[in-house]
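Note that this complex is displayed minus one protein chain, with the remaining chains in position.
Letters A, B, C and D mark the chains as written, and numbering starts fresh at 1 in each.
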Amino acid sequence: MLQLEALTVRFGGLTAVDGVTLTANRDEVLGLVGPNGAGKTTLFNAVSGLVQPSSGRIHFDNASLLNTPLHRRARMGIGRTFQVPQPLHELTVRENLLVAQRFGTGKVNEARIAEVLEFTNLASRADRNAATELALTELKALEIAKALCTDPKLLLLDEVLAGLETAGKRRFMTMLQELHKKFSVGILIIEHDIETISRLCDRVAALDFGRLISLGTPDEVFNDPEVVRSYTGAQS
Amino acid sequence: EEFLVGEQEPLTGALARVGTGMHEGIAVAVEVFNQTNGKHTIKVLTEDDESSPAKAIAAVEKLASQGVVAFTGGYGSNNIGPASDAANKLGLPYITSGGVDNGLVQRGYKTFFRINNTAGYQKAMVGVLGDMKVDSASIIYSTKEATAHLAQDVQKDLTAKGLKVGMHPFDPGISDFKPVVNKVRLIDKSDVILMVGYENDYVGILRAANVLKPDVNAMIGVWSLATPKMAADFPDLMPKVYGTALLPYPTKFNTDEGKAFYDAYKKLYNKDPDYLGQFGYVQSMLLFEAIARAADKGTVKQGGIAEELAKTDRNTLIGRVQFTEGDNLNFEHRMGQHQGDRIEIVWPVDTATAPMQYPGVPWK
Amino acid sequence: MKTGIIALLVLALAYIAVPLLLGQNNYVMSLIIASLIIGGIALAWALLGNLGGMVSFGHSAFFGVGAYVSALLTIEAGVPVMWGLLLGGVGAVVASAVMLPVLRLRGPYFALAILAYAHIFKIVAIEWSSVTGGSGGLSRIPAFPTVFGFDLAGKVGSYLIVLTLLVLFVLAYRAIRGSYYGIALRAMHDSEDATRVVGVNSTLLKAMMLFVSAFMTGVIGAFNVHYISFLEPDYAFNGVWVTLPIIAAIFGGYRTLLGPIAGALTVYLVDQLIFKNLISSGHQLILGALLVGMIIFSPRGLLPLLATGFRRKHAAT
Amino acid sequence: MIEVQGLRAGYGAINILWDVSISVRPGELTTIIGPNGAGKTTLLRAIMGLLPVSQGTIQLNDKPLSGIPTWKMPDLGVVMIPEGRMVFKDMTIEENLMLGAFTPKHRAGSRRQCDKAYDMFPRLRERRNQRAGTLSGGEAQMLAMGRGLMADPQVLIIDEPSLGLAPVVVNELFQTLGRLKAEGRTIILVEQSTHRAVGVADHVYLMQGGKVVLSQRAAEVDMEQLHELYFAH
Partner (left out) sequence: MTELILQALYSGVLQGGSYALIALGLALVFGTMKIINLAHGELVLLAAYIAYTVESASGLSPIFAIPVALIIVCMTAVIMYFLVSLIKTDRELNSLILTYGIGVILTNAILLIWSAEIKSTSSAWMQDAVVVGPLYSMRSEPLFFIISVLLMGGMWWWLSRSWYGRAVRAVAGNRDAARLMGIDPRRTEIVSFVIAGILASFAGVAIFSYGVIQPSLGHVLTIKAFIITVLAGIGSIPGVLVGALLLGVAEALTITLASSALQELVGMVLFLLVLFVLPNGLFGAAGRRG
């Protein structure tokens, strides 16, 4: 569904993403790992339209995304979350979802919003101010809920699990697995916790210095010597 | 019988300086009129228009609601236009010396009167150049309305007379005149520089000229320039500079009216009157007299004041005033020159108080 | 429900009581009209600020363009004055289209870039004298017509026109604010990227707000020119057309629907009726002090301040 | 070294901490763990004076800290490495690091300290002139850590340092923490990965709902029991 061909993003002299060729499918959970600064978030930014690739191609459902403005990518079915949660300011949780739905899908469906609220455990928080009255867990849930409301085919999740306590992490993982099935969305997730990735993902892609250094099942990737050297290190 | 007269004047804002000058003249007119007329008295209610057209309208309306029978005052054609428009709608006469735009009289209002116009200033500028027998002139003028019109009228006159004329408009916000003056110095190489602007413009131009010392024979301005205040404030810039003026300074008034004006002014403000005061005085005096005449005929409420004003024909401190469709076509300015700490009238020759010092510029 | 009744009462008061009680007093009427003019711009300014998240220092550009377009069309092309108002607004929208590049700018850059446009428009109005009459401006601007024997050019007529314009503006503002666009716009100020990735075309929305705000200001500019029958660049593009509305909007509460108008009425009337008599020269000093005080003690403005005061009082009793 | 007694604090009208008392001994690493929203960050902010205290006392070396503004803390040898990405976005990495040594007595050694930080996080050296605002999440976290060490603090208060770091870097981080402790520094560590935190700690506090629910020497901690407590709401 999502195809990256030789995708490259440069910032001045720095090559943040370097010739990455990768496919993500609707029926899988694909993990994206790599050392800090490897270019994971930048890759997300290129797919969702926040940065312009320097070269290479991005196809979604066989249509090129290169000249597609950012807001239209949401309508095409690409939803994303941010590494640092970004609730829509000044709005309540419900309004956050209303905006996402109205502009992400073109119509408003209250039932669907109720469903998503329920699903992400935010129902009791629906009328809170999203930016000022939510705890970290709820903010992370809201990030996912917002993306869900745009009826995505593919979700880009940037470290949604980071900073969560163990129990919370487990709850979120269950939630992600369920939503993958229930809403039939493909998931591309960035995460540093190896255990989480192993449990959640069908396939894993590892980046280092912007390059794709390994791709395969979690086992294959985490045993790849290059990944061990640059990323996982000797497990202590 | 006491009559209320409204004065709408810019006492604050960009025109505050000139507005205050006018206001002093109007106050003197009240003083003189009330002492000499005997039968009627005038009380002036003053309203500040803050140099803004909308507030000028509001001022006129406020004064009308307080029962004034006519208006005197205003400065700047852009404020006077809407203000006199409002007065006209209310059927009340409006007399001024603060607006020289031709559009004002072209409206054909029966209630609008003014005692001066661009033509008078133009005559004085062109006239003094004739006496100097120059071949070329550079006009440095502000793009503001009254100044731009006057500059263009003068240019037409001069070109018709075969002079070479260089035109240099400037924006009112300009801070450094050196590049402008330098163009005159190096390109135009004119005999004289004509300045059409306001006080700060003159100071800027003269400053720049003082530095660049263009090879010209005279620096000639219009209103706001040949005043004792300018001589006092900028002693090094003013010597031999020309500007329109009606009377020399220090002045001796020969007529009875002139003496009365002078004394009253001195008494009220403890200083010598300047040209703004004269204008304010003259316009108001003409109005007050018209009110008195209308009162005697009992026509004040029936448009009598405007009728009486239209019939005006009188020698005043600024010469003979008659109104043709609201405009005083007799109006003719004179040209003064800063000579030492005096201001002498140097044009026209028959009223001159001293010969002009020509050629002569501040830096020579 | 309750607010609906209050709104109707206020409207009745404005439409019936004011003309009946004050209609004869030209002076008071002209003050009220002038403050409604300021209020109209303040409303348009606040709409752009509140919904678009943009502070403008250049609304005089729209005011001036609206005035010129309407004046020229009515003088030269014989367009009826009432149509002139509408076209003045359209003219301002066209002018604002030239400004679209500045939408990329943020905060003070946007504010001052718009101001730069206002200056440029003014210079164009001065220099393009064959059309605009140059710095001398235009004269013989047609006034409002007489309809069914009722002179709209008079004080009461003009008052009713500007009042109606303001009512329409408020309704339009309310409709936009309540729509999904309004919600998305509110979100956009502090989280633009986040808003965009859920599918909001933020540039388009901001442009729409600029257009709406420009349109309103242009209509007011056009109204003013026919009301006052006077037009020159210095006046039409004068800074007061933005400074007074800003003071009014901030004072009344630029985040509220009626704050800008309430602020304009208060500030302008108090200034003209009271401060001016206290200090004849420089009475704006007090306005400046009020603005400073308001920003420090109640940055949300007068109406929210009153509302809290009201609530507190009720809670106490 | 640091004594917190009966502390109540919060944000505006909302109170978060309820009578929290902790005691940090010199030269030890004290870890505070607890679920999201337990008030750990709030406690650290209160200690640093970033939040007003409504009740209770905080003492440093038996002297009350009330009335001492946050910006005097580094002078007293107390430095906090805040959670999240509180870096100076518009300044370069190097400038950010230098600011860590802002207090006059540390300025002289700032160059040397800076090199030490680069040695610890070589990635930062590569990027020394990059604007901090454009760093990746993990890089920003490294920068915050490096900056905190610039003033060579006696007391180090660290909030979730491993957040968003790659596993290799996390390993190094905990080694570094161990080394810092060995150098005799006092450390307060808030961490989400309970195992590792308890592993390096001398003393463990568990917080829940704004209260301390467990205080134990690290050696005595039974991880099973801890987890039970952790999930008991």
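The criterion applied here is as follows: a contact is a pair of C-beta atoms (placed from the backbone, for glycine too) under 8 Å apart; a residue touches a chain by one contact, two chains touch by 3 or more.
Computed from a prediction, not measured in an experiment: that's the story for all the values here.
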Among shown chains, those touching the left-out chain: B, C, D
Touch with the omitted chain, as defined above, among C:Pro80, C:Gly178 or C:Gly288: C:Gly288
Per the touch definition above, residue among B:Phe3, B:Phe33, B:Phe170 or B:Phe323 touching the missing chain: B:Phe170
Given D:Tyr11, D:Trp71 or D:Phe231, the one touching the chain that is not displayed: D:Trp71
Residues of chain C in contact with the chain not shown: 55, 101-102, 104-109, 111-113, 115-117, 119-120, 123, 126-127, 192, 239, 243, 246-247, 250, 279, 281-285, 287-292, 295-296, 299
Touch list for chain D against the chain that is not drawn: 48, 50, 69-75, 79-80, 82, 86-91, 95, 98-100, 102-103, 107, 131, 147, 151
Positions on chain B contacted by the hidden chain, ascending: 12-14, 16-17, 143, 168-171, 173-176, 178-180, 182-183, 186-187, 199-200, 203-204, 207, 210-213, 233-236
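Following the convention adopted for this analysis, only the chains that are shown with their structure count from here on.
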Interchain contact steps from chain A to chain D (minimum; 1 if touching): 1
Most distant chain from chain D, judged by the mean position of its C-alpha atoms: B
Averaged-CA centre spacing for the pair chain C and chain B, given as whole angstrom: 37
All chain pairs that touch each other: A-C, A-D, B-C
Touching residues (chain side chain C, partner chain B) in the complex: 25-31, 34, 126, 134-137, 139-140, 224, 228-230, 232, 234-235, 240, 272, 276, 280-283
List of chain D residues in touch with chain A within their complex: 34-37, 84-85, 123, 130, 134-139, 141-142, 160, 163-171, 174, 192, 194, 227, 230-231
Touching residues on chain A, where the partner in the complex is chain D: 11, 14, 34-38, 40-42, 83-84, 135-137, 159, 162-168, 192, 194, 230-236
